[in-house]
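A single protein chain has been omitted; all remaining protein chains appear in their positions.
Here is chain A:
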Amino acid sequence: MASRVQQGGRPGGSRFSQFKLVLLGESAVGKSSLVLRFVKDQFDDYRESTIGAAFLTQTIALDETTTVKFEIWDTAGQERYKSLAPMYYRNANCAVVVYDISQASSLDKAKAWVKELQRQANENIIIALAGNKLDLVTENPDKRAIPTADAEQYAKEAGLLFFETSAKTSENVKELFTAIAKKLPLDQGGPRNIRSGPRQGVDLRPEASSTVGASGCNC
């Protein structure tokens, strides 16, 4: 699939940045499915739950000269792995917190993760909230447990990007990751080996375009 790009290399004068992304959320909301859709464009109806954590990479082109490589940690979300979570989000530049729009309790879990990230993770971490399994409610609106407006409202207050997605139909999956990439400080995205703490200089990026734009594309 995507061609290999040297770390930090700038082939043809283009910009290349690399970022760490972590997926968090309750078990079975579709984290692994979102990643697999994003990385391999695959979906599996009978997916066994993740054991431990999986590490995957995907490179996307934002435009002709800008590529972004995501290094993705897909975590298991089970209670017993809770204490390991900091290991995965500690150096993350961005996070996708996932809930299942057909399961009310999963949003509470998502909110708890957001809180933890805002308290413990990299200060400038970009967080996206993803309400997954959109296809279920498209098919049968009764299945919706969380109104879009409620989640959107919460996302706005907490300063999160927000999408409703379907790993099954791939609706909004690419958009979700692209929106994150656009919000990332592209010039500073160094190789992952720089296990930096909060990065300096990030604030130089314009803040404005971000929060609005994202939830915008959902309409």
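By our rule, contacts are C-beta pairs under 8 Å (C-beta built on N, C-alpha and C of every residue); 3 or more make two chains touch, one makes a residue touch a chain; residues count from 1.
We take it that contacts and distances are computed from a predicted model.
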Options "RBR-type E3 ubiquitin transferase", "SUMO-activating enzyme subunit", "BBSome complex member BBS1" or "Vacuolar fusion protein MON1": UniProt name of the undisplayed chain: "Vacuolar fusion protein MON1"
Hidden-chain contact residue, picked from the options A:V39, A:A151 or A:A167: A:V39
Touching residues on chain A - with respect to the absent chain: 1, 4, 27, 32, 35-36, 39-40, 42, 44, 47-57, 72, 74, 76, 78-81, 83-84, 87, 192-193
